[in-house]
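Below is a slice of the complex: some chains, not all, each in place.
Labels run A and B following the written order; every chain starts at residue 1.
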Amino acid sequence: MKKILFVPIILGLFPILGSAQDLDTGDTSWMLISTALVLFMTLPGLSLFYAGLVGRRNVLSVLMQCFSIACLMSILWVICGYSLAFGNSVNGYIGDLSLVFLNGISFDSTSGTIPTTVFVMFQMTFAIITPALMVGAFAERMRFSSMLLFTSLWLILIYAPITHWVWGGGWLGDLGFRDFAGGAVVHLTAGSAGLIAAIVMGNRSGFPSNTLPPHNLTMTVTGACMLWVGWFGFNAGSAVGANGGAGMAMLVTHISASLASLTWMFIEWLKYGKPSVLGIVTGMVAGLATITPASGYVGPLGAIVIGISAGAGCFYATQFIKQTLKIDDSLDVFPVHGIGALIGLLLTAIFSSAQYGGVGLDEGGIFSQFSIQVFGSIVTLVWCGALSYILLKIVNSIIPLRVSEDEESKGLDVVLHEEAGYNL
Amino acid sequence: MKLITAIVKPFRLDDIRAALAEVGVQGMTISEVKGFGRQKGHTELYRGAEYSVDFLPKLKIEVAIKDEHVERIIEVIIESARTGKVGDGKIFVTNLDEVYRIRTGEVGDQAI
């Protein structure tokens, strides 16, 4: 069982040597569809989730950012991203360039029990959604061209190396760092980089009291539902096979999402007197982000604790960032994804333990695993935070990150894309 | 001729239209507007960000009528639009210098 759960890492180490194992059509089928599900999370899931939350005059700009990121990251992944993340490890720090342009990957290459092409695609969908998550942080004010430049550099310099460290046969994975489906790799990086971007770019004009209210919550709920469904591919797909690990990952993912939703809803209900649909779906995203690193390691009990912690932790984090720190992380990327991932990474140490229904821990037990999780999270935060800051400054000196105040007030749709979302 | 402009609660429309039809009004123009007044709005709360919605949905009804009908029609509107609760709205009466029917080019009372 455990062997299966660690497949991603093993694949990382020997991605092109996998041909030794036979292809399994059932596993392949599940990974093909998981890939489709994770793409579905970004297009249209996340895009709609975000687009509904901005003002009417910026709705297309958000859709455009998510969509163009999907296209651009895909190409970068083919060119060199995959190789940097999953090529032969150079001392555990980065993949070499042996797989540039997917060199040598053919119809019959396999990785574990699936075609290598499918593994490349599955991982690509992660490389798409991670920068797309950041869109929420700088929505309604970032210039389109600087965004393309920033996210491209970000993928190469931040996402690819961290992926290598954790899943690609790199040093963090070797250390025993547990991040099943991307708590650190995906959510913590996106969340922290988003926060930095929000700080560097400054608040939207009108923040906090006078920004545009969400222009279409039905769109946001639709996107949220798609995220939920797609997340099964994200987490259960990270088992890289149709097996008991995938089944349990799906179950704990679902439990966490449900409980985090309800937790957020009830806190809101108690605190403000009314439960809101935006609240419940935000709780859901928090629950999903939080269970992500743990999803292959924990059982139902872990999922219950993680779900409740996600709902409560991310709720208060959102309030804190917005109301106390007054940072305009437009759509709350850091408090939901960043804080969620942190909670999940730490709780993974505890609920991986067999005594709580998890897959079991290496010797050293909970405490040792907890230390590794803390260490891995800090490394991710520091590398991602610092480099993101530098990148933003560099990009800003080439093309201003932010549109002018006048452009912001006209709305990015017409100003940057010469289109209107609705002609109703 | 006078133009009667009534700002009313949207859900009263059906009754008002029926009442006006009964006294012979054959045409009117309505539009969606938002009103600010003594009636309180509400607050919307999105992830802890408060938006106070001060403007409430109202309906503006415009009816052009002959001078002699003014009183009767005001009465009818007041009766059919009233709920007795704050926010029932206002009626404004303005003078119309002239009215034309585009289709026929008719002018004045015939054009109404």
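The criterion applied here is as follows: a residue touches a chain if its C-beta (ideal position, glycine included) is under 8 Å from a C-beta of that chain, and two chains touch if they have at least 3 such contacts.
As the structure is a computational prediction, the values presented were derived from the model and not from experiment.
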Study note, to complete from the structure: Taken as a whole, the complex in this structure file has the formula A x3, B x3
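Criterion: only the chains that are shown with their structure count from here on.
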Point to revise | Residues of subunit B touching subunit A in the complex | key: 44-51
Check your understanding: Touching subunit B in the complex: which residues of subunit A?
Key -> 53, 208-209, 211, 213-214, 272, 274, 276, 278-279, 282, 318-319, 322-323, 332
